[in-house]
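Right, subunit A next:
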Amino acid sequence: MNMREKAQIMDSEEVARGLIRIAHQILERNRGARDVILVGIRRRGAPLARRVAEIIEEIEGTQVPVGILDITLYRDDLQLVAKQPVVGKTDMPAGVDGKVVVLVDDVLFTGRTVRAAMDEIMDFGRPKAIQLAVLIDRGHRELPIRADYVGKNVPTSAREVISVMVKEEDGEDKVTVEEMME
Partner candidate 1 sequence: MIDPAQDLDQTCDVLIEGGAVRELGTSIEAGDAEVIDAKGLVVCPGLVDMHVHLREPGREDEETIESGARAAIHGGFTSVAAMPNTEPTIEGEEGVKFVLGKAAEAGLARVFPVAAISKRQKGETLSEIGSAIRAGAVGISDDGYPVAQSGLMRRALEYVKMFDRPVMAHCEDTGLSAGGVMNEGRTSTVLGLRGIPGASEDVEVIRDIILTRLTGSRLHVCHVSTAASLGFIEQAKTSGLNVTCEVTPHHLTLDDEAVATFDTNTKMKPPLRRKHDVSALRKGIETGVVDAIASDHAPHSPEEKDQEFDLAPFGIIGLETTVGIVMTRLYHEGAVTLSNLIRLLSTNPARILGLPLGSLKPGSPADVTLLDPDSEWEVDPRDFVSKSRNTPFSGWSVKGKAITVIVEGRVLMRDGELKTPGVRP
Partner candidate 2 sequence: MKFTRKDLLGLEEMSREEIESILDTADSFVEISERPIKKVPVLRGLTVVNLFFEPSTRTRISFELAEKRLSADTVNIAASSSSAVKGETLKDTAKNIEAMSIDMLVVRHRCPGAARYLAGVLDCPVLNAGDGAHEHPTQALLDLFTVRKRRGGIDGLNVAIVGDILHSRVARSNIWGFQKMGAEVALCGPPTLMPQEIESTGVRVHYYVEDVIPWADVIMLLRIQNERLEESYFPTIREYSELFGLDSEKMKKAKPDVTIMHPGPLNRGVEITPEVADGPYSVILQQVKYGLAVRMAALYLLSGGQLESEAADQERKVDRSGTGSRSNL
């Protein structure tokens, strides 16, 4: 399938500012960083979660535990996908009981990834609360899921695709909208 870049939504400065704002909002809402765990959803949610944790440490001086969650084994579309994707490693800090788990992902779209992530978090224990931070919310929810912290809202059409690049994986920070060509 051929894609064509339509527009750039965020450059690296805007990404950085978005993450700083999200970090502040998390601290505000939870009155500090105590009892907060950041969990990045593989793949690009993970480096974003780490960066938010770094920012929080700069602001508050507190080290927030960071986990990485691979949701492959919890997906609801494994029967639809002819072949299953490989399972990446999940690495959760010890104990989610009573903590506020802030899930971090790059794009919120149908909500199915987050649903899978929540099911998986529940298998680790009983968090006090689960909150969701995303860099981009592009709409088109198929499940009743909403983000608590959003970097940018980007209304899109179904034919469009949001492409997020992060320094750690792709060499630069950039968010673009691409369109499928016929």
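Definition applied: a residue touches a chain if its C-beta (ideal position, glycine included) is under 8 Å from a C-beta of that chain, and two chains touch if they have at least 3 such contacts; residues count from 1.
Candidates were picked such that all candidates are chains of the complex that A comes from, given by their letters.
Everything numeric here is computed off the predicted structure, so don't read it as measured data.
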Which one of these touches subunit A in the complex: 1 or 2? 2
Residue ranges of subunit A in contact with candidate 2 within the complex: 1, 3, 43-44, 70, 72-75, 77-78, 81-92, 105-110, 112-113, 116, 119-120, 123-125, 161-165, 170-171, 176
